[in-house]
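Only one protein chain is missing from this complex, and each of the others stays in its spot.
Coming up: chain A.
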Amino acid sequence: MSFNESDCWIELVDQPIDVSVVQEFVTTRSAGAVVLFLGTVREMTGERQTVALDYQAYPEMAVAKMQEIASEAKEKWPIQKVALIHRTGRLELAEASVVVGVSTPHRGDSFAAGQFLIDELKVRVPVWKRENWVDGTTEWVHPGADSGLPASESPES
(Lines give C-alpha, C1' and ligand atoms only; values in the text may rest on other atoms or scores of the structure.)
Protein backbone atom coordinates (compact mmCIF):
# COMPACT_ATOMS: atom_id res chain seq x y z
CA MET A 1 0.00 0.00 0.00
CA SER A 2 1.31 3.44 -0.76
CA PHE A 3 0.43 6.81 0.65
CA ASN A 4 -1.00 9.85 -0.92
CA GLU A 5 1.84 12.28 -1.26
CA SER A 6 0.12 14.55 1.24
CA ASP A 7 0.13 11.80 3.92
CA CYS A 8 3.79 10.80 3.74
CA TRP A 9 6.91 12.96 3.97
CA ILE A 10 10.18 11.17 3.19
CA GLU A 11 13.31 13.21 2.74
CA LEU A 12 17.08 13.41 3.10
CA VAL A 13 18.19 16.88 4.09
CA ASP A 14 21.55 18.54 4.60
CA GLN A 15 20.31 21.27 6.92
CA PRO A 16 18.95 21.19 10.51
CA ILE A 17 15.51 19.56 10.75
CA ASP A 18 12.76 21.83 12.09
CA VAL A 19 10.84 19.46 14.35
CA SER A 20 7.91 21.84 14.69
CA VAL A 21 7.30 21.58 10.94
CA VAL A 22 7.32 17.77 11.20
CA GLN A 23 4.89 17.92 14.12
CA GLU A 24 2.61 20.19 12.13
CA PHE A 25 2.79 17.85 9.13
CA VAL A 26 1.74 14.69 11.00
CA THR A 27 -0.91 16.37 13.14
CA THR A 28 -4.39 15.87 11.70
CA ARG A 29 -7.94 15.91 13.01
CA SER A 30 -8.42 12.19 12.28
CA ALA A 31 -5.63 11.31 14.72
CA GLY A 32 -5.80 11.34 18.50
CA ALA A 33 -2.10 10.64 18.93
CA VAL A 34 1.15 11.99 17.51
CA VAL A 35 4.52 10.45 18.32
CA LEU A 36 7.74 12.22 17.38
CA PHE A 37 11.12 10.52 17.70
CA LEU A 38 14.44 12.34 17.39
CA GLY A 39 17.77 10.58 17.06
CA THR A 40 20.40 12.97 18.39
CA VAL A 41 24.19 13.11 18.39
CA ARG A 42 25.47 11.65 21.66
CA GLU A 43 28.79 12.81 23.07
CA MET A 44 29.96 9.69 24.88
CA THR A 45 30.17 6.13 23.59
CA GLY A 46 31.46 4.16 26.53
CA GLU A 47 34.66 5.99 27.47
CA ARG A 48 35.12 7.62 24.06
CA GLN A 49 34.20 11.23 23.42
CA THR A 50 32.77 12.44 20.13
CA VAL A 51 32.98 16.01 18.90
CA ALA A 52 30.81 15.59 15.77
CA LEU A 53 29.32 12.99 13.45
CA ASP A 54 29.45 12.94 9.67
CA TYR A 55 26.54 11.22 7.94
CA GLN A 56 26.74 9.87 4.41
CA ALA A 57 23.81 8.40 2.46
CA TYR A 58 23.20 6.50 -0.75
CA PRO A 59 20.41 8.94 -1.55
CA GLU A 60 18.25 7.12 -4.11
CA MET A 61 18.22 3.87 -2.17
CA ALA A 62 17.83 5.59 1.20
CA VAL A 63 14.67 7.35 0.02
CA ALA A 64 13.37 4.14 -1.59
CA LYS A 65 13.93 2.17 1.63
CA MET A 66 12.33 4.85 3.80
CA GLN A 67 9.28 4.76 1.53
CA GLU A 68 9.21 0.96 1.78
CA ILE A 69 9.34 1.11 5.59
CA ALA A 70 6.57 3.73 5.72
CA SER A 71 4.39 1.57 3.48
CA GLU A 72 5.01 -1.50 5.65
CA ALA A 73 4.05 0.50 8.74
CA LYS A 74 0.86 1.60 7.02
CA GLU A 75 -0.04 -2.07 6.51
CA LYS A 76 0.39 -2.78 10.22
CA TRP A 77 -1.14 0.28 11.89
CA PRO A 78 -3.90 2.80 11.04
CA ILE A 79 -1.43 5.55 10.23
CA GLN A 80 -2.92 8.90 9.27
CA LYS A 81 0.34 10.68 8.49
CA VAL A 82 3.98 9.73 8.64
CA ALA A 83 7.29 11.54 8.25
CA LEU A 84 10.79 10.04 8.00
CA ILE A 85 13.51 12.66 7.64
CA HIS A 86 17.21 11.92 7.83
CA ARG A 87 19.96 14.49 7.82
CA THR A 88 23.35 14.09 6.15
CA GLY A 89 26.65 15.94 6.45
CA ARG A 90 28.36 17.24 9.60
CA LEU A 91 26.29 17.23 12.80
CA GLU A 92 27.31 18.76 16.09
CA LEU A 93 26.53 17.31 19.50
CA ALA A 94 22.82 17.08 20.38
CA GLU A 95 21.66 17.90 16.86
CA ALA A 96 18.95 15.64 15.41
CA SER A 97 20.18 13.25 12.73
CA VAL A 98 16.77 11.70 12.19
CA VAL A 99 13.18 12.69 12.94
CA VAL A 100 10.31 10.22 12.80
CA GLY A 101 6.75 11.49 13.11
CA VAL A 102 3.59 9.42 13.02
CA SER A 103 -0.07 9.95 13.83
CA THR A 104 -2.81 7.39 14.48
CA PRO A 105 -6.28 7.50 16.04
CA HIS A 106 -4.99 6.08 19.37
CA ARG A 107 -1.64 6.33 21.14
CA GLY A 108 -0.71 2.65 21.32
CA ASP A 109 -0.49 2.44 17.55
CA SER A 110 1.56 5.63 17.29
CA PHE A 111 4.13 4.36 19.79
CA ALA A 112 4.32 0.95 18.11
CA ALA A 113 4.55 2.41 14.61
CA GLY A 114 7.17 4.95 15.70
CA GLN A 115 9.31 2.20 17.21
CA PHE A 116 8.99 0.09 14.06
CA LEU A 117 9.87 3.01 11.79
CA ILE A 118 13.09 3.94 13.59
CA ASP A 119 14.14 0.32 14.21
CA GLU A 120 13.72 -0.61 10.54
CA LEU A 121 15.37 2.60 9.37
CA LYS A 122 18.46 1.73 11.38
CA VAL A 123 18.58 -1.79 9.91
CA ARG A 124 18.03 -1.20 6.22
CA VAL A 125 18.29 2.43 5.14
CA PRO A 126 21.73 2.98 3.56
CA VAL A 127 23.06 5.81 5.70
CA TRP A 128 26.34 5.69 7.61
CA LYS A 129 27.81 7.73 10.43
CA ARG A 130 31.47 8.50 11.03
CA GLU A 131 32.68 9.39 14.48
CA ASN A 132 35.03 12.34 14.91
CA TRP A 133 36.66 11.46 18.20
CA VAL A 134 38.05 14.13 20.50
CA ASP A 135 41.61 12.86 19.85
CA GLY A 136 41.29 13.85 16.19
CA THR A 137 40.80 10.34 14.78
CA THR A 138 37.76 9.36 12.73
CA GLU A 139 35.96 6.03 12.49
CA TRP A 140 33.07 4.76 10.39
CA VAL A 141 30.40 2.99 12.38
CA HIS A 142 29.59 -0.32 10.74
CA PRO A 143 27.71 -2.56 13.17
CA GLY A 144 29.06 -6.09 13.10
CA ALA A 145 31.94 -5.20 10.78
CA ASP A 146 35.61 -4.94 11.64
CA SER A 147 35.36 -1.41 12.99
CA GLY A 148 37.39 -2.12 16.07
CA LEU A 149 34.22 -2.03 18.13
CA PRO A 150 32.02 -5.04 18.88
CA ALA A 151 28.51 -4.59 17.53
CA SER A 152 27.10 -4.34 21.03
CA GLU A 153 29.31 -1.31 21.68
CA SER A 154 28.87 0.35 18.33
CA PRO A 155 27.88 3.96 18.70
CA GLU A 156 24.26 4.70 18.05
CA SER A 157 22.65 8.06 18.03
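The criterion applied here is as follows: a residue touches a chain if its C-beta (ideal position, glycine included) is under 8 Å from a C-beta of that chain, and two chains touch if they have at least 3 such contacts; residues count from 1.
The working rule: contacts and distances are computed from a predicted model.
The listed options are "Sulfurtransferase", "ATPase", "Aldo/keto reductase" or "Molybdopterin synthase sulfur carrier subunit", and the UniProt record of the chain not shown names that protein "Molybdopterin synthase sulfur carrier subunit". From the options A:A33, A:A64 or A:A112, the residue with contact to the chain not on display is A:A64. Considering the complete assembly, chain A touches the hidden chain via residues 39, 55-58, 60-62, 64-65, 86, 97-98, 118, 121-130, 140-147, 154-157.
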